[in-house]
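The complex is shown incomplete by one protein chain, all other protein chains being positioned as in the whole.
Moving on to subunit A:
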Amino acid sequence: MRSALPPPKSATDLLMERADTAGRKGEADSQPTLREIFATKATDAAALGFMLAQIDISRGPVLWISDRVSRKEAGVICMAGLPHGIDILRVDVSKPVDVLWAMEQGLGCPTLGAVVAEVWGDPPALDFTASKRLALRAEAHAVPAWLIRRAAHPNLSAARARWHVSSMASLPNPDDLHALGQPLWHANLFRSRWGTPGDWVARSENGRLRLDHRVEGQQTHLSDQAAHHA
């Protein structure tokens, strides 16, 4: 006997939930929805680290979809470097349209822990309607969706939170002055549906994301970084 899944949420349910969470600030409310991360440089894996720090790997397997150019330019995911215990289902497609199709299919499957999609550039298929579709589907089935954008412009999109993420010089290593320490990322939330935009220094702490406004021993100031991006 197979038991039935809980029915997907209707539009009314979603609106009611949204009314409940409307008062909260920041990105602390981590309800599953569509989020977009723009990597400031294509060869910067900070966006992935920032995203992986927010994925709950105990929820279920992660559907990881990437298009051909992303794999060519930014490499393929390396299992040895991912957090231990993560279950990856890797989907290699060639076109961004196929990425969106696979993503939509994956978002209909509530047993997935997350859906991660890598899209290169600004494909015409990824417009406001497509992103709205993905966002609603992610919320209806309660599956977190992440869009990793490389070499892309932040055009019109219905993603509930949109980030710019870049690498920062790592923290000093207490054992070796010349060695790398804990990685830090500069995270800039430039559009948020429910929270307030802002700049943070992000890092991964015990598998969770930690956002700070200032970090001791950090030479580069946030405003410098912001100027660098602008």
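Criterion: contacts are C-beta pairs under 8 Å (C-beta built on N, C-alpha and C of every residue); 3 or more make two chains touch, one makes a residue touch a chain; residues count from 1.
FYI, contacts and distances are computed from a predicted model.
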- [ ] Pick from "ImpB/mucB/samB family protein", "Phosphate transport system permease protein PstA", "Pyruvate ferredoxin oxidoreductase" or "Amino acid/amide ABC transporter membrane protein 2, HAAT family" the UniProt protein name of the chain that isn't shown here.
- [x] "ImpB/mucB/samB family protein"
Open item on the list: Out of A:44, A:122 or A:199, which residue would touch the omitted chain in the full complex?
Closed with: A:44
TODO: Would you mind spotting which of A:34, A:52, A:69 or A:134 touches the chain that isn't drawn?
DONE: A:52
Task: Sites on subunit A contacted by the missing partner chain, in the whole complex - done: 1-6, 41, 43-46, 48-50, 52, 60-61, 63, 74-82, 84, 87-93, 98, 101-102, 105-106, 108-112, 166-170, 176, 178-180, 183-185, 204, 220
